[in-house]
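One structure, as structure tokens, below. Some questions next.
Complex shown without one protein chain; remaining protein chains in place.
Presenting chain A:
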């Protein structure tokens, strides 16, 4: 029975892939919708079935000596939930992209790219064989590159796409370390063997952490995520909020049973997550581009997910992945609606008063932001609050707790700032903007994701039960910590934003400050360090070697020696008779000397 459902699910995915080859984008979106339904049916059956927890499907692909590469799928709870969420969000984003990219002549290619990305992502999350994970990983990286540089005539887009590839590649080093180590030491590339052998080698696990840091934009490998906002809004909504960037966190969740037995790696993951959360939240406070605020918000929530893995509650991290997908995709779609309505204006300083101009979009933005902040009983609350409780109760130091709480309050602050500047306050846009939201393909997806943001928490918490039972008797201060901190953050932000935007004289804009320059990271790593290396190389090679020693050693040096010799010989060839007489004398002496000696 269960096997039949598994085969059915895979068959629906295969049909969806076949629809990628058709030229009709509507057919493909319908295929995604029905594949989503089939897969949620499978999820339901797996949950109702008490005997087995997961399903394996394996096909041998290439036989190497002693080991064979396989395509093996693993349908456990994480995979099935992600399939449902991913397919639902992708369906909505496809419909949204019919609205957003409607004037683009290559829209069919765009939908095919999105579909190809979806296939790679689903391969990644259902991977039982680590090699299949690599295939999916690289696939999403390539599609991210192709989609970010969709408007490839724009140099900023190309730079951003290259940045994404470089930072992902640095993370891939970690993934390859993990693959090679596991093949050399455990002779097997599957998750079941990994859990069975319980490998806790630190090097191997640090490779996993590096891979996750590269893909999920943790601190140190983060600049590509804000730069990836150069891509069209559907791309930002699908890849860089819901699906691709959570691949790193998903990897950490898959490896968490072995990672949590190695305390040093767990510590590394925990601190990486907390630093990322706070840093991204600080930078989000100072951004003026609407999409960049949401991008930094994504980075901050990814840091929170990684923190959850490091704190020992990976199921909550997965729950947060699912919840976050709903409201973050919706936030990006609202941005897309505003951007189209303002004729491609993305600066929040030129927005305002949208509550009356675009009510549905504004309401969805509000609900999405509320869910992001962790408003009680919306979607974000059911994952964020338990994570913060787990961190508070866990065996960590207060620095980490402080960072996370401050980051939570900043979440509220920048969300509130975004809401105030776009929905509230006075209208700063140009007067005759065609702000229109009367498109079925805009409103439909927004509504569906809005329903998701509201009810998904309650629905998911009923079957994604965390393995650790959370403490039911907490002091009130710890229990309410997240909500209190959020409230404080939003109130402070409200006050400050009103102060700043009601004055007539805004003064000098602090665009060279720490937060506005993203901690000066881009400046140092992208500009100053390469410049230092290049100028060192140029100085050494061009000036010290090419114009210095190689010139001096051979051409000039030998020339100088010859000149000295020639100067001496020159004196005999002056043409003066005096010299010739003296030479005659010399010859006489030489000959007489020779005669005497012989």
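Miscellaneous remarks
Rule of thumb we're sticking to: contacts are C-beta pairs under 8 Å (C-beta built on N, C-alpha and C of every residue); 3 or more make two chains touch, one makes a residue touch a chain; residues count from 1.
Convention: contacts and distances are computed from a predicted model.
The unshown chain of the complex is recorded in UniProt as "NADH-ubiquinone oxidoreductase chain 4L", chosen from "Septin", "NADH-ubiquinone oxidoreductase chain 4L", "Radial spoke head protein 9 homolog" or "Elongator complex protein 5".
Of the options A:196, A:565 or A:588, the residue whose C-beta touches the omitted chain is A:588.
Taking the complete complex into account, residues 574-578, 581-582, 584-586, 588 of chain A touch the chain not shown.
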